[in-house]
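Note that one protein chain is taken out, while the other chains of the complex remain in position.
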Amino acid sequence: MMKAGFLRDLFFAAVVLIVLIVVPFIFTKPSLRDFLIYVMAYGLLAMSLNLLVGLTGLVSFGHAAFFVSGAYMFGLLMQSGRVSIPVAILITVCGTAVLAMVIGAICVRLKEIYFSFITLAFQMFIHSIILTWVSLTGGDQGLRGGIPRPPFFGIDLSSGASLYIFSACIFVACILIMRQVWQSPFGYTLRLIRDNPNRANYLGVDIVRMKLGVFILAGAMASVAGVLLSLFVSGAYPEFGFWTTSGEAIFMIMLGGSQLFVGPIIGAILLRLLEHFVSIYTEYHGLVLGVVILAIVLGLRQGIADYVVDFLQRRREAKAAPAKEAAFVKKRIA
Amino acid sequence: MTKTTKGISRRRVLKGAGAMAGLAAIGAPHIAGAQAKVIKIGLPTILSGRVAILGTSSRFAVQLAFNQINEAGGINGRKFEVVDRDSKGRPDEAAKVTRDLINNDGCDIIIDGEASSGSFAVHEVVRDLGILCLHTCSETSSLTADPKLFSKNVFRCARQGIHDAVAGGSYAAKIAKEKGLKKWATCSPDYAYGRDNTAEFLQYAKMFEPSIEVVDQLWPKLFAPDYTESITKLMQVKPQAVYSALWGGDLVAFIEQSNLYRLFQNTAYFSGGLGDPPILTAIKNLPQGLNTAYRYNNGFPGSPENTAFCDAYVKVAPHEPTNWAWQNYAASQFIIEALRRTNGNTDSSALAKEISGMTVKKPFGGAGITMRDSDHTIINYPVAWGKTVSKSPWVLDYVDTEWSKIIELEKEWKKEKGYA
Amino acid sequence: MADPFLHVEAADVYYGASQILFGIDLAVEQGQTMALLGRNGAGKSTTFKMIAGLAPPRRGKVALAGQGLAGRPSYRIARAGIGYVPENRQVFPDHTVDDNLIVAAKKGPRGDHHWNRGRIYEVFPILASMKDRLAGRLSGGEQQMLTIARTLMGNPDVLLLDEPSEGLAPIIVQAIGELIKTLRGMGVTILLAEQNMHFCLGIATHATVIDKGQIVYRATIDELRHNEDIKQRYLAV
Partner (left out) sequence: MNLEALASCLSSSACAVTQISTALIIGMLLFMVASGLSLIFGVLGIINFAHGAFYMAGAYIAFFTYQATSSFLLAFLAGALGAGLIGVIFERFIISKVYGKDILMQLLVCYAIILIFDDLVKIIAGPEYKMMGMPDVFALPPLEFAGGFVPAYYVFMIVASLSIGALLWLAIEKTRIGKIIRALAINPQMVGALGINTTLLYAAVFGVGSMLAGIAGSLAAPTRTLTPGMGLSILIESFIVTVIGGMGSIVGALIAALLIGFTRAFGAIGFPLFVDGIMFGMMAVVLIIKPSGLLGREIAR
């Protein structure tokens, strides 16, 4: 079973990767590539956050802390000029994982909104460190002077096309990893913790360890998103770690839906499209975005992808219902 | 109330109904032909949040400049269209909207109306894409002074911190000598611009008047709503003079809150940011005799060109021109003049070649403002310090500093910094 | 014959998609003390919640003195004269005894206000002696007294008592029983949900038995006392 599932995922991943790579060669406008890289970076951030929010029920308000740590660690490593890009990514991911472990060890012990608050506090703390430690981080002006992209294995990321393909490969690899977690026994344990912590406890699950595990994983994935963005904008800015960035990721999850694996990606695409077009037509994009959010939250009461899935399921059930009802009535009479 | 007067359509009508079609629309190659006649000027700037006025006053100025040229028939039959985009003051967003303006909207030229941190992000993008760009709001000296950041297609049409520091330092030194102001303190926002600006001001003030001694330096947070703890701290320290790089709404709050403590009764005040009309008019009780750098004034320089600029500006905007307004207006003039010389050819390097060393008369007249070709930054713009009065024109007695002196000291500063 | 004072007719209640009550009919006359008997999970509490407006019926009707109540918000139902005393003694733990009563004070549906704190302390002398104590610090029996007293402060026409004896020591149960009898003596109309039939025997005048969300038996309490079959089928523990 597992193996068949994995092969299917692998197949889907390959298809997605091919589509991602081919599309910009059909529509050659560079802005499409820009758009897709943004969607990949923010989508990865939102998906990694959804490992906490949707899968485990841990509502983190401070996930951008790992996004920003990814961007800065990678940027600083590259600016030091001592490591190649793959090594820098590896160190960044491990480094962020350690950071996530330290923060997570404190945070996951807290429940519900207290978890949200303390993740927020840590994020603001990291953000203020970045602002204060000017000599290392460049303070409010961010990492300046660009992030060098020395060629490795014959790949030169200073060309837009190869940077795009590289980003697409990393993106798809991360999605594949998260998909395996989503479907694994570990993933189901996390769902159990989300839905019924008492039962999980009773079954002998070490809840704190499980939560910490997914917290570290989500942090590491968020750092990859940070790497992608810093590679693309050739810089790192404190705003990456401000609470609004976490808020945006949460918004993507809510827009797309938290229960469907690809929900956050759909949310990222929708939000980016929305912002793109709204800001072309009006400077009052806040007003428009606000009204759209209200319409979705108050109208659908769930993410768009979740809504569509539920809607389809309801329709299927409605078709099956008459038969079921008949059976039920029969049983009651008997 | 804001009265928004719209000039040429800054929104692109052509995007039209098909726009929402999504990815395909973004990917579609943009239409050549009839549209190619229009020259598009992209303006990434801050249109929302606390410093929205930064962007809106810049936009008024850019629109004014290009409306004027459109009404005059354009250049070689080509008209202009200004496309603005809100960066929300975030550097990553600034980078993104700049890319969009170029790659998606097909803008030929970028006028960068970002504050400092955003400017550095835009700088990376335009350097990457090789498009002509004029930074119009960032005063951070290194943006053009640092040769590592130099790009042949990128210019700065804005005050430069180091120029003003020389002018401010010499002005402050003179007053310090006259009035015996020895004990100084500073109170500037805690971010790169605030720190650099303050350090540069002090460096020159001390150079010109060595008896100046800095007794304390306070660094309130950028956009802090309340400065009471800084003000009371200043009262404990009792300096004879205070320098502050606060600007915008922060400065308005700082002055009003200081008034409550009567801070300026016994303390001389030197401000890099007070001389902007929207700030001067927002302060309800503007104390007399505060010293401020020139940012914009409808009576200085007293030239017919300046009056004409101010009159035209207030017709389209709800307030007098700001510092950013004249800088953007001047930047537009550089672009227009360069296009005139290339006969409407928008090639970046051709335009850049023309702009290097160019002098424009608008908006101040006189000898004009010159784009220095060595480091792509403007000189000969008004650099002066004056004193506040309680009613319009708000600042009087502007004292000029010789540009030759500024340039000489700038050279030494560059050497010191390793830029030259 | 006129409609009964409190009248529930053919009421269905759902929690989400699952139906809990099936066509419940109930009739309580003024001054009656009616026991609603049934096993744990038979639907007694849901019936009460339905009457009180906390679990509105999807179909059917609820009326008090001819006035329809179904579908109204719970506070309107309370103001119409339904006094609901929930199971598990839901006192406000951080309020004093006195404050618990103050919160609940209101006039009855016809503007009557014969129940006030003075009267309550006469009827419940034990509460009078601890009126400044936090309700959360009271014993279970005292809390039960307080919830009943609190509901009386609203001058209801009908008192719905949901398992007042549950989880209390026998001696306390006896005291509660005495109290209900006193209230009955004062002419208060009472609907009493219980699984403990013996508790009801001395208190209620009539009995209704509920099982699996349906009413299965109606009689006077004396008839029930002698109907071994019903007792065996529906009430034996």
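The first chain written gets the first letter, and so on, giving A, B and C; residue counts start at 1 in each chain.
Definition applied: a residue touches a chain if its C-beta (ideal position, glycine included) is under 8 Å from a C-beta of that chain, and two chains touch if they have at least 3 such contacts.
Since the structure is predicted, the reported quantities are computational estimates derived from the model, not experimental observations.
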From the touch rule at the top of the page, work out which displayed chains the omitted chain touches. A, B, C
Looking at the full complex, which residue from C:A10, C:V103, C:A169 or C:M186 touches the chain that isn't shown here? C:V103
Touch criterion as defined above, residue of A:G5, A:P150 or A:G247 at the omitted chain: A:G247
Which of these, A:V19, A:A121 or A:A173, touches the one chain of the complex that we don't see? A:A121
The missing chain sits against chain C at residues 52-54, 73-75, 78-79, 84, 86, 90, 92-95, 99, 102-106, 150-151, 154
Residue by residue, what part of chain A touches the chain that was omitted? 53, 59, 106, 110-114, 116-118, 121-122, 124-125, 128-129, 132, 247, 250-251, 253-254, 258, 284, 286-287, 289-291, 293-294, 297-298, 301
Footprint left on chain B by the chain that the document does not show: 1-2, 47-53, 55-56, 218-219, 221, 223-226, 228-230, 232-233, 235-236, 248-250, 252-253, 256-257, 259-262, 278-279, 282-285, 318-319
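Methods note: only the chains that are shown with their structure count from here on.
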Viewed as a graph of touching chains, is the assembly arranged as a line, ring, star, complete set, or other? other
Chain of greatest Cα-centre distance to chain B: C
Of the chains shown, whose Cα mean is nearest the mean of all protein Cα atoms? A
Could you state the distance in Å from the CA-based centre of chain A to that of chain B? 38
Separation of chain A from chain C, taking each centre as the mean of its C-alpha atoms, in whole Å: 52
Taking each chain's centre as its mean C-alpha position, how far apart are chain B and chain C in Å? 75
Give every residue of chain B touching chain A within the complex, in rising order. 11-12, 15, 19-20, 22-24, 26-30, 47-48, 84-86, 90-93, 95-97, 99-100, 103-105, 116-117, 120-121, 124-125, 128, 140, 148-149, 191-192, 195, 222
Using the touch rule from the top, collect the residues of chain A that touch chain B in their complex. 23-24, 26-32, 34-35, 38, 131, 134, 138-142, 144-146, 229, 233-235, 237, 239-240, 273, 276-277, 279-283, 285-286
